[in-house]
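Removed from the display is one protein chain of the complex; every other protein chain stays in position.
Let's turn to subunit A:
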Amino acid sequence: MSAVEATADARGGALNDWLRERISHALSEFTAATALVVLFVALSFASPYFLTADNLFNIGAQTAVIAIIAAAQTMVIITRGIDLSVGSVAALAGVAGAMVVRDLGFPLLAATAVAIGVGALAGLLNGLLVTVARIPPFIATLGTMSVGRGLVFIMTGAVGVYGLPRSFQLLGNGEIIGIPFAVVITVLVAVGVAFLLSQTRFGQYTYAMGSNLEAARRSGIAVGRNLTYVYVLAGVLVGLGGMIAASRVNSGQPNYGISLELDVIAAAVIGGASLFGGQGRIVGTIIGAFLIALVRNGAVLLDISIHYQQVIVGLIIWAAVYFDQYRRRRLESRG
């Protein structure tokens, strides 16, 4: 059969297929965005403080840290991995950044580089544990989570790193024409990672490895090296996120980011990243991060205790993963 006939033959179903494809791709993103808008409107009615400039600035900065680290998590999740160490690595990076400023007088830029370097090293460690030592990502990064948290307590004697110059706050609390500096960084990171994932060969390999590792390997992709790159790049972003978080409170906090992994995994999954690998987009993750930040912010404004926040985030994770499963089944029932 000629191509022309084939096209004509398939045309009846083509529009349908095209729609299905678009919808299934964007469905979780659309759902998350709707939830975001609903929550936003609800909170503006529920609390008189919600729409104040101060609070919106706060939400922006809080979203920024979650979004940057969730972007890192998304890359790892796409490879069918998971990074549980993001919280302690962010703390380690933030504390390291704060310490070199306080004790060695590093300028902010150099301190940020140190924090990013710490994150990259942790990412390299995660990557090598997964690819060379062949430890499953869940366990490998669980170990890194524990080692990282231990190290940060050892380094600081479990006491926060204070006594930093005001300039240290630039990343977390600075602004450019009223827009939080952290939000600007987040936009740059998001655009960069989205571009990397969707337009480059490295991005293509990231999806391929998560979708079918053996097929990727047999296609000649250096899966060990590329997986390691993913973890290193994730570490870089986690280091940056940790530095911004430290900057927000103008100190290095050794207990920063405990259970942060839940927030960022939730953000990624809400946005459509699949824990079964091969799927996920940064657009969705950013929406998810915003949603999580809103939940946290709204809970504070409405005086809902931190313990209930934990419960709410847990429920959201369940719902998002259930939805992901449902979506997969529907897609595959066709094959």
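General observations
As a convention for this text, a contact is a pair of C-beta atoms (placed from the backbone, for glycine too) under 8 Å apart; a residue touches a chain by one contact, two chains touch by 3 or more; residues count from 1.
Throughout what follows, contacts and distances are computed from a predicted model.
The chain not displayed here is annotated in its UniProt record as "Putative sugar transporter", chosen from "Anti-sigma-K factor rskA", "Peptidase", "Putative sugar transporter" or "DNA-binding transcriptional regulator, PadR family". Only one residue from A:77, A:114, A:221 or A:243 touches the chain missing from this view: A:221.
Contact with the omitted chain, checked across A:200, A:305 or A:325, is made by A:200.
Between the chain not shown and the residues A:123, A:172 or A:210, the one that touches is A:210.
Interface residues of subunit A with the unshown chain, by the touch rule above, are 1-3, 6, 9-10, 13-14, 17-18, 20-21, 24, 199-202, 204, 207-208, 210-212, 214-216, 218-221, 277-279, 331-332, 334-335.
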